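Quick notes on the structure that follows.
Left out: one protein chain. Kept in place: all the others.
Up next, chain A:
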Amino acid sequence: MPRYELALILKAMQRPGTSAALRRTVETLMERGAVVRDLENLGERLLPYTITKHNQRHNKGAYFLVDFYAAPNILTGLLDHLHRDVDVVRPTVLKKDAQVSTLKCHEHAQQNKMSS
């Protein structure tokens, strides 16, 4: 299954609210047959510009990163659902590329020269 990343911007809330929203999101994902791999918190940050969503203007947002494995056909449904969630300011699903090799460029070039 391809690997996706959900960059989620939640409303700046208190801890219980945020945790409830996260729980809701992850459960939605799992309902739709995704396998959630990891959940990262990028902190509560000032948004680059004021975002208006659900008749509310937001200046600060809590950034979260959820990577999961899912079938491609659920994505539209998922995004639809997330747009309708009041606590979500902006959901973004991206495909996760294969890992770039951890060799530094110099070593990589040398390896290529030796093998060719």
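As a working rule, a residue touches a chain if its C-beta (ideal position, glycine included) is under 8 Å from a C-beta of that chain, and two chains touch if they have at least 3 such contacts; residues count from 1.
Just so it is clear, contacts and distances are computed from a predicted model.
As stated in its UniProt record, the chain not included in the shown complex is "Small ribosomal subunit protein mS26", which appears among "Two-component response regulator", "Histidine-containing phosphotransfer protein", "Small ribosomal subunit protein mS26" or "Fructose-bisphosphate aldolase". Which of A:41, A:76 or A:110 touches the hidden chain is settled by the complete complex: it is A:41.
Of the candidate positions A:15, A:57 or A:113, contact with the unshown chain belongs to A:15.
Interface residues of chain A facing the missing partner chain: 15, 18-19, 22-23, 26-27, 30, 35-46, 64-65.
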